[in-house]
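Every protein chain except one is present and positioned as in the full complex.
Let's turn to chain A:
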Amino acid sequence: MPFRRWWITLLLLVPLSAQAFDLDDLQRQLAATPSLAGSFEQQRELADLDSSLSSQGTFLFERGKRVVWQLEQPVEERIELTPQAITDGSGENAPPGGEQVAQLFLQLLEGDWQALESRFTLALSGDRDDWQVALTPKEAALRERIAEIHLRGSDTIDHLDMRTPDGDRLKVRLFDQHPLNDS
């Protein structure tokens, strides 16, 4: 029974919180929710622009399988990201390099630290109820595209904040998140 397992996992995690909270703990904590759905608000601040691009919609997340990003405002668009491919509503080709961005996005939402660690230096702070992970690229080539990424959350990831060296910034807020039991 999934509901009972959920509680047992939580109970098991309680004594651990007394000790130092590390990335492995965080990964286990996130893995406890294999799939979830919720809403998002995305805000993109562009350096050469006074205003920002804001959008909102809903999302569906199945760990290890896919992320469905359903844009509702100001335009309707369904984007599905899987470890293999990125497909959008029109089935159009992703721009060059798009796959890598999609892969990174997926790894961030999964909290797949092992994969991320090969390219980023990770720094965890806070405790299990309010944690923050800061990611800085290790290699110069990646630093040209990404300055810094911040993740914040509790049982789930609630905030994603990505800055590029030229001053652009992507902020994503995930809210109304609820686990899906049918998986």
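Going forward, a residue touches a chain if its C-beta (ideal position, glycine included) is under 8 Å from a C-beta of that chain, and two chains touch if they have at least 3 such contacts; residues count from 1.
As a convention for this text, contacts and distances are computed from a predicted model.
From the set "Putative zinc finger protein", "ABC transporter ATP-binding protein", "Elongation factor P--(R)-beta-lysine ligase" or "Membrane transport protein MMPL domain-containing protein", the protein name that UniProt assigns to the chain left out of the figure is "Membrane transport protein MMPL domain-containing protein". Within the set A:71, A:135 or A:151, the residue that contacts the chain not displayed is A:71. Considering the complete assembly, chain A touches the hidden chain via residues 42, 44, 46, 48-51, 53-55, 69, 71, 74-75, 77, 79, 81, 86, 88-90, 92-102, 105, 115, 118-119, 139-141, 144-145, 168, 170, 172.
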